[in-house]
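Missing here is one protein chain; the remaining ones are kept as they sit in the complex.
Per-chain numbering from 1; labels A, B and C assigned in written order.
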Amino acid sequence: MARIGVFVCHCGENIGRTVDCARVADALREHPGVAHSVDYKYMCSDPGQALIKQAIAEKRLDGVVVAACSPHMHEKTFRRACAGADLNPFLCEMANVREHCSWIHEDRARATDKAIDLARTIVEKVKHNRPLQTIRIPVTRRALVIGGGIAGIQAALDIADGGAEVVLVEKEPSIGGHMSQLSETFPTLDCSQCILTPRMVEVYQHPRIKLMAYSEVDAVSGYIGNFTVKIRQKARAVDASTCNGCGACTKACIQRKIPSEFDERLGPRSAIYVPFPQAVPNTPVIDRANCAYFKAKAKGATKAACGKCAEACSRGAIDFDQQDSFVTEKVGAIVVATGFQLYRIGADQPQGLTGYGEYGYGTVPDVIDGLQFERLASASGPTGGKILRPSDGREPKRIVFLQCVGSRDPAKGMAYCSKICCMYVAKHTMLYRHKVHDGQATVFYMDIRAAGKGYDEFTRRAIEEDGARYVRGRVARLYRDGDVIKVHGFDTLSGEPLVLDADMVVLATAMRPQPGIEALAQKLSVSYDQHGFINEAHPKLRPVETNTAGVFVAGACQAPRDIPDSVAMASAAASKILGLFSQAELEREPTVARVDTGLCSGCFHCERVCPYGAVERREIRDRKGNLLKVVAEVNPGVCQGCGTCQATCPSKSVELDGFTDQQIWAEINALAL
Amino acid sequence: MSAPPSEAGSHHPPTLTAHLRATTGVNVAACYQCGKCSAGCPMAVETALRPHDVMRLAASEQRERLLAAESLWLCLTCEACTARCPNGCDPARVIDALREEAAHQAPRAIGAFHRSFLDQIRAFGRSFELGLVMTYKLRSGKLTQDVTTAPGLLGRGKLKLVPHPIAGVSDVRRIFRACEKEEA
Amino acid sequence: MATAAESLTAFEPRITAFVCNWCTYTGADLAGTSRLQMAPNVRIVRLPCTGRIDPLFVIKAFERGADGVIVSGCHPADCHYTAGNYHARRRFAVFRELLDFMGIDTRRVTFSWVSASEGGKWRDVVNETVGRVQALGPFEAYHELAGRQG
Partner (left out) sequence: MRIGYYPGCSLHATARELDESLRAVASALDLELQELDDWSCCGATSGHATNHLLSLALPARNLALAEAQGHDRVLAPCAACYNRLATARHEIAADAALAARVARVLERPFANRVTVANLVEVLRELGPAITARAGRSLAGLKVACYYGCLLVRPAAVVGFDDPEQPTSMEDVVRAAGATPVAWQMRLECCGGAFSLARTASVVRLGRAILDDARRAGAEALVVACPMCHSNLDFRQSAMLERGEKPLPVLYLSELVGLALGIAPDTLGLQRHFVDARPLAARAAAEVH
């Protein structure tokens, strides 16, 4: 027979006014299995808690029910009190007779009846409670940062400066991300490279950061505090440890006209290249698709072709036979900072979209996108910072900017606002005016979204001081007409159709997540929205956490973001991680699922429904090593205790501690007493 | 206690917005007045109300003003507007629907043309161009213009002088009556 | 046995509510903190998530004499466990048909989404359910249900 103690609280007048607490205590005293039942004015007060501890000791209680306020209020308090009296805290539960009873009813008799029902129900539940142990998980005090844009760089530096080790994985040959391509940055117009390069070098030199450029995450397993990550280091065909970055190879390369990705295809690079002069690491990489040696080899040539770079290298660093290699790292936390890509019309349109033939991108050479404009305006760009049109190298005197191309366009593009383009278009008009004094910038816009400190002032400056002409309306189509581009727009404020002649057109195309982000998100079991942006755990209160404990998100891979936002997120993620690392072990509620491997039939319905990927597969073998069956196993480090597996399991082989079937049946049965 | 708005609303005739949504599937409230439709409309230089104006007035329930507008009848149904609307708004379809509404109160040249044309089909099952030119001229009152070109057409074997009703003309007439009854 | 007329006037239905810990339970707490008065007929069974709710719980509640059942959790996009209530929704879509098949009037079961901030909505769900089940009268068929269950 159980020996349960029931403690009915008056909460001063809060409960006592409507519920006859003495009658509740009396009724419960008669209930089978109840060894002790009392009422008291303030159960959570020190004397109240002492009453419970004393009763546990004196009456040898094996379960405690406190009929008082909501468990959200004081469950921790009373469980601690029980632990203080050497009763396993998970044998203590609360019946909510305040929020769910005394405060919402006036009829004293009926409220008292209900309070008795509620207390009995919980008594029945507690009869089936088992002692549970708080789960402790050791923490590996190392972090993995995926993506070396400004967000990844900031997160890596903050974590490393906080004393923990960091592995930074970047898929391109250099870190820096999009910020390294920008000319000057809003809202202050400071030079992007000038503020970014020192941070990149800091990453490179930091004793606690292991930089793995030209690498990708191959597989992830484990859980918060204990992830194991397999990283693929792609073969550069250059041995990074011998190369000293002299650049002789790139000068010697015979393939010199490959469109440079860094310069957004506006300038050339060689087949062996560093993306840009300030690249970190400054080790070249051979682009195999365009290298004469590798092309000949792929065609099956027996004699080695070219090899000019290897001849030029005095250190013998070129290694044509280098293969991809794999590294395994153990980390306790992960930051996803994979950033964005620009929506390239025609090139990577999402399925089923018919695109923007009307804007001539890809067919009219002087129609470019925002990043291409950045390269033109950048002092390190293909034109040395002169704004020149790609078609004939002439200085454009009239530039038309189109905002919201592919954004805010549910019919053909993305429904969302890309958030940064209003600002960078204003920036572009200013840079243009500063470089081409007699040039006229015209902007077609629908709304100017410049919410940020100094942001609206910035766009106003473009209009008021730098002469940008803002036309409210969208453009229907544009086309090349001899030397000029005809832009057919509409000024909705004056109500007139407008046909402008432009020398160049810049499209502010939508910001989209990186390609392949879905595959990475699946490896990490974090969720993403229909566009591929990583979902935060809560849009307001947990903006840098994901739904998977220990995985964080920063920068433009979560939503369109500018640099200040990306950096703020990165620092927030870093401080969350440092907080996590400040504990030697993580404590977790033991409300986790357990599989009875004897019963489990291996159908894996549970695996399918688990939102956290906590269900793993385990092989059961006989002593000879023959496979008997494969069963489910719940990883307690990952399980968050939702119980979906249990409700789904056809053979009732998985149980959620704290909410077992037995416990809940007992509650339901008690309601009918 | 006041009644919920949906109940109060149901006693009034449907709004123009609701009517358009029901008949065309277009939610005029989705139009954010970007003007992309009007920017590409070939008639925008001639019309007082451009497609985005039509959407705006519809969204603000200006039924009378819209139905009286000559601009409705100047739309070529070229669908350039619809093809490019970022919100899938289909102004061409909305204009069509408004024309249908306004049809009975539109004794204008273009309304006259459409009616002449349909009269031909009703009579013969197919259109018959000389008859079309004649009835249209009579209706619109423009008698001189174009009649001179008829000999040119005739000379090239392009105008038929005698109409030939198709065998199934009574079937076609029945369809006309049925549609008029259904839409009334 | 009470006559039908008597039981209609005196009838106080017994309602069992299965609610998730994070949204509806907390919403019901808020109703309490806001002192929103409501019918005293509902007894809450707290679960971590609607994903934990086995349809058999509902059958069991009826078998044990409940006249009505409420199932309530987080709004579809707000699940504390990100997807648990998505599974609950799918499960309960099938479950409705099962109830029909078993001869349980589906009007006796309320499915709703009540978030932690919707104290008022919780009161409405409670009052509406109690009113509806009151009108339906006591759930006599449960004896049969209990019999069938053995």
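Definition applied: a contact is a pair of C-beta atoms (placed from the backbone, for glycine too) under 8 Å apart; a residue touches a chain by one contact, two chains touch by 3 or more.
Quick caveat: nothing in here was measured; it's all calculated off a predicted structure.
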| item | value |
| --- | --- |
| Visible chains in contact with the missing one | A, B |
| Missing-partner contacts on subunit A, residue numbers | 354-358, 363, 477, 479-481, 486 |
| Footprint left on subunit B by the chain that the document does not show | 23, 42-43, 46, 74, 76-80, 82-83, 96-97, 99-100, 103, 109-115, 117-118, 120-121, 125-129, 132-133, 136, 140, 145-146, 149, 152-153, 156-160, 166-169, 171-172, 174-176, 178-180, 182-183 |
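The definition used in the following text is that only the chains that are shown with their structure count from here on.
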| item | value |
| --- | --- |
| Centre distance in Å when subunit B and subunit C are each reduced to the mean of their C-alpha atoms | 54 |
| Distance between the centres, which are taken as Cα means, of subunit B and subunit A, whole angstrom | 52 |
| Residue list for subunit C, restricted to those that touch at least two other chains | none |
| Residues within subunit B bordering two or more other chains | none |
| Contact set on subunit A toward subunit B in their complex | 358, 404, 408-413, 446, 472-477, 488-492, 495, 497-498 |
| Subunit A to subunit C touching residues, read off their complex | 70-72, 96, 98-101, 103-107, 110-111, 113-114, 117-118, 121, 527, 547, 591, 609, 611-612, 640-644, 646-648, 656, 658-659, 661, 664-665, 667-669, 671-672 |
| Partner subunit A, residues of subunit B touching it in the complex | 32-41, 44-45, 50, 52-53, 80, 84-88 |
